[in-house]
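Structure, as structure tokens:
All protein chains but one are shown in place.
What follows is chain A.
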Amino acid sequence: MDVEGDDSALPEDSGRRRKVHGMLKLYYGLNEEGKSNEQPQALDPCDINGPHFDPEIYMNKLRRECTLAELMDQETCMVKQIRSLDSDMQTLVYENYNKFISATDTIRKMKNDFKKMEDEMDCLSANMEAITDFSARISGTLQDQHTQITKLSGVHTLLRKLQFLFELPARLNKCLELQAYSQAVSSHRRARCVLQQYSHLPSFRGIQDDCHAIMDKLAQELRQKFRDGGTSAKDLSECVELLLQLDEPAEELCDKFLSHARSRLESDLQGLEAEIRPHSSSSRRESSFHRSSLTAAAAASPNENISNLTSLPSPTSNADILEFIDRGCNEFVSSLCLVITSYQELFIVHAQSDELASKNITQMANAKLHAFVDDLAACYFSLVERRIQEEKSVGDNSLLVRALDRFHRRLQAVAKLLPGSSVPHHGTEIVIRAATERVKQYLSALQSFYMDSLTDVRQALATPRLSVAGGASHLGGAGSGRDAPTSLPELLSSLSASILNQIKSVLASVHLFTAKDITFSNKPYFKGEFCSQGVRESLVVSFIKFICQSSRQFCESAGDKGGSTPPILLLLLSRLCLDYETSTISYILTLTDEQFLVQHHTPVTPVTALCAEAREAAQKLLNHYVKVQGLIISQMLRKSVETRDWVNTIEPRNVRAVMKRVVEDATSIDVQVGLLYEEGVRKAHSSDSSKRTFSVYSSSRQQAARYAASYTPSAPLDTNLLSNIHKLFSERIDIFSSVEFNKVSVMTGIIKISLKTFLECVRLRTFGRYGLQQIQVDCHYLQMYLWRFVSDENLVHFLLDEIVGSSAHRCLDPAPMEQSVIEVICERG
């Protein structure tokens, strides 16, 4: 097993290759390191290919194991293999022989070539030796000159530097004279290190001192220039750059730069402020003076040429808001932007590129800038807000919107320059505030418009009344007041149309805030909240609510103070509110929703709620109208009953004038209401309504008869029985009850109130015979004329029956008049 130790260094290979190699190695007598699992195979003496093949054992094994046929086969196979192996070996030997031959040839040839080469190499080395020799000789001769030249050139540069140094003070001086500061600074910078290094030498020291003096002067001059207000921004930034290079402390420079910028911006702001209040002439003069000084300053700087146009003192006392904002943008915002850019270039970008500058400076500078911008912007915003607040006239909204738009747009520039700044945010807030303020103003304008138009209506109602009162004296007093002008429906329609137009124009004005070309219109506030809360709720809905509210106030205030509102106005407003309920409100709200594409994120007042409110107001107004008119008639009736001595009155010959007045008034109210409200349904009335006799006449006659009868305990019970039974079957009458929206219902209400008053007054009096008869006549007259106004004539009958019955009760000598006589009297008028 010597093989094993031999080839232990051979790398292991994959199985198959190893096998092939193994066989070759076997052939060449080599052996690789055998693995333990290969050992039995390798050691197997029966393996014909193995290294330890033992023919004897193999043969024995074959003979022992195989049959004859197998042996025969084995034998032929073996012979065949041996033969093929032999032929293979022959080919191999032959091929290898050829190769060997050619190799021998090549080697021989190489031998010849090498010999030749060796000769040439010998030649070459000889030549090289000669070259080296020569070169050594040359360098030996040139050595001296070379060192001399090197020294000379060194001296030359040194001299030049020295010359520069010596000339430096003069040069600096000259630069100073020529104001070529940057050149001076760069020269000084170059020399500074050298001077610093050789400052121990007295001559250099002198130069350094000179330079220092000059540079100090220069710095002084730069600072002076910096401090000087007149320099342009570009100059200024140059100054700052130079000063920075001169190792001025950055913080101080920042401060100085900003304070300088501040003074200029503040002068802009002052100009704006002066424009805000040019109320008194003195202040205007002052402001114009200020402005002219400003224009002079502005003209000096090239970038503010435009401002000249706007900053000219305007001929009008107060420049409009667009001009103001324009001026603010052009002067203040643009210079602010300029300041920001130059500042950033100087202190922030510069500092960043400069590796020496620590990060602290950048941060410090940034913080300073932010504080500065915020501070100034706050001043600016307060001015703008003050100006916006002055914008009270609601005539042209587009001006304000454009101004706000410009304001907002220009602030975007600041936002781009200063990404972290809160300025644009505040700007948007101002715009939002201005918008909401404007909506409020529109609301109040609408309200005052509404009240104005009501006053107009009042006047329109009052004027024809005067003419009627002048012309037609037969009515006189309040009667003419209730005479409806023929133009009542026209008044109503013109009132509602003008209100609607006003709302539309206001909506159109407000709509400008959300126009597409306005920069702030795509802010979420203007997309959502402004439309729904601002316009819809606090403008439109509030206005409608205001109408209802003010209508209700008419009812309340007029109730106690004796009807300061003319009743006809109540009627008109009631109809207006009803129209709103039926159509106008939904129309207005649909219009609003369409125009503003309101997306209701927050809950909004539904149309139905508003309609209900309007209907309630209409109802209240109409009820109040009925009440007021009823009370006017009641008052007449009450006075007429209370002031008369009913016991000692003369036999009735006429219907009392009051009754005629009552009928006249009722007729004119009927006409008035008929102009605005539909007829309404009434129960079918009998053809002979006016001819009908009072049932209570008979009953009162019976009562009278019974009164005459002797006192029995049961009798008084019977007297009331009839009317009690009557009441039992008739419905309870609500006197001041709610009325429906039609003429008949309104008239019924008024007549009910009047007659009930009549009844109550009659009950408080005592009547003589003729008193009762007068009441009979009066009631018959009322009966003749009033039935046509009411929905249910039985109501009138019932109440009149009650009146006559009650007066019969209250009569000392109840002797009723003959029905025929009553009719004659009534027909006579």
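The working rule: a residue touches a chain if its C-beta (ideal position, glycine included) is under 8 Å from a C-beta of that chain, and two chains touch if they have at least 3 such contacts; residues count from 1.
As a convention for this text, contacts and distances are computed from a predicted model.
Chemist: Considering only the chain that is not displayed, what protein name does its UniProt record carry among "Translation initiation factor eIF2B subunit alpha", "EIPR1-like beta-propeller domain-containing protein", "Ornithine decarboxylase antizyme" or "6-phosphofructo-2-kinase-domain-containing protein"?
Modeler: Going by UniProt, the chain not displayed is called "EIPR1-like beta-propeller domain-containing protein".
Chemist: For a quick check of understanding: of A:E760, A:D792 or A:E823, which residue touches the chain that isn't displayed?
Modeler: A:E760
Chemist: In the whole complex, not just what's shown, which of A:V401, A:V506 or A:L631 touches the removed chain?
Modeler: Looking across A:V401, A:V506 or A:L631, the contact with the absent chain belongs to A:L631.
Chemist: Which of these touches the unseen chain: A:A462, A:V607, A:V647 or A:V821?
Modeler: A:V647
Chemist: Tell me where the left-out chain touches chain A, residue by residue.
Modeler: 559-562, 631, 634-635, 638, 643, 647-648, 707, 711, 713, 716-717, 720, 723-724, 727-728, 732, 734-737, 756-757, 760, 763, 766, 768, 809-813
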